[in-house]
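For chain A:
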Amino acid sequence: MLTTIAAAVLATLAPMQGETDTTIAVPAGASLSVNNFGGAIVIHTWTQNRVKVHAEHGSRGSIEASLVGTTLTIKAGSRHGSPSVVDFDITVPAEMALNLSGTYTEIEVNGSKAAITAETVDGSIDVRGGSGNIMLNSVQGSVTLADATGRIEVNSINESVELSNVSGQIKAETTNGDVTLWGIKSSSVEATTINGDVEYEGTITDAGTYTFTSHNGDIQISIPEGANVTLTVATANGDIDASFPLPFRGTREKHRYTFKLGTGSARMEAESFQGDIELRRPAEMREHQKEKEKDKDHEMEQEEP
Partner candidate 1 sequence: MPRQVLEVTLTADSVAADAALAASGDASAFERLYRAHVNRVHSLVRRMLDADEADDLTQDVFVRAWDKLSTFRGESAFGTWLHRLAVNVVLARRKTLGVERGRFHSGENPLEGVSGRRETPEISMDFEEALANLPDGARQVFVLHDVEGYRHEEIAQMLGVVPGTSKSQLHHARMALRRYLDR
Partner candidate 2 sequence: MNDQWTDRLSEYVDGELANGERGALEAHLATCAACRGAVAELRQVVARARSLEDRAPQTDLWSGVAKRIGAGQVVDIRSRRFSFNVPQLIAASIALVLLSGGGMWVALRRPATPSGTRIVTPRPDDFTMNASADRQATRIWTGRTDAAIADLQEDLQRNEGRLDTATVRVVRENLALIDRAIGQARAALDADPGNAYLNLHLADTMRRKLELLRRINAIAAAQS
């Protein structure tokens, strides 16, 4: 069923069964805003200038959709004041900017080529794609981002944050979880956690700035051969371990050491209060990663009955 909704008209779609299927034409350059309370928001992309909405909401639920100007807003409707639980599966034009929020909501995005903001309290966020301003926030869930580029800020509180194959300006933070950054191309990276490890495998470009901090966890950084970086490493109780000679030509004060590699152009800080700081070559880190994955597979195999 193809429905065209005129501007500023609020439509409530509540068919008898617990499902809604509708497709809405949108102008070029439109953005999507989805507001859910409980349930999932899953986004796929296609090349058409339409938004296809599939929602499962139980017989009491409904969804509301309105197109105002260039923003298409889709909300889980509430009957009698209480918010309903809706699972959304929405297909959008790849260039459509996304603004997705919910409380008990998992958010998943696949194939976007646009800016993405996703916020949830209790739910994970899993994004593949994205270009431009990307901001992902969860409180209780883990956040993963892959194949994205732009100005990126990714936060969790109680779970881990994982970025892979991402380029641009990056800020990744959590409190009780690891921060893992792989396949990164960036000249501005900030990764922090309190109770977790930090891992970085990516470029170290001239004049770039890189900051990695943890309180309890280890920090593992890949330093390519030939990198030009002034590296400050600090730990109160941990060890500092490098797989290559560190030319101690810098300054030293208690707990903090600075080394100059190459021309020292980029600036990097790796600090962990209680954890170790490991500096590895990229090849080593990839080897190490492969072995970790093999072990994980091995564990999973063993768990099968």
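The rule is simple: contacts are C-beta pairs under 8 Å (C-beta built on N, C-alpha and C of every residue); 3 or more make two chains touch, one makes a residue touch a chain; residues count from 1.
A quick word on the picks: all candidates are chains of the complex that A comes from, given by their letters.
Values in this document were obtained by computation on a predicted structure and should not be read as measured data.
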{"item": "Touching partner of chain A in this complex, picked from 1 or 2", "value": "2"}
{"item": "Residues of chain A defined as touching candidate 2 within the complex", "value": "103, 121-122, 137, 139-140, 155, 157-158, 175-176, 192, 194-195, 211, 213, 215-216, 234, 236, 251-256, 269, 271, 273-274"}
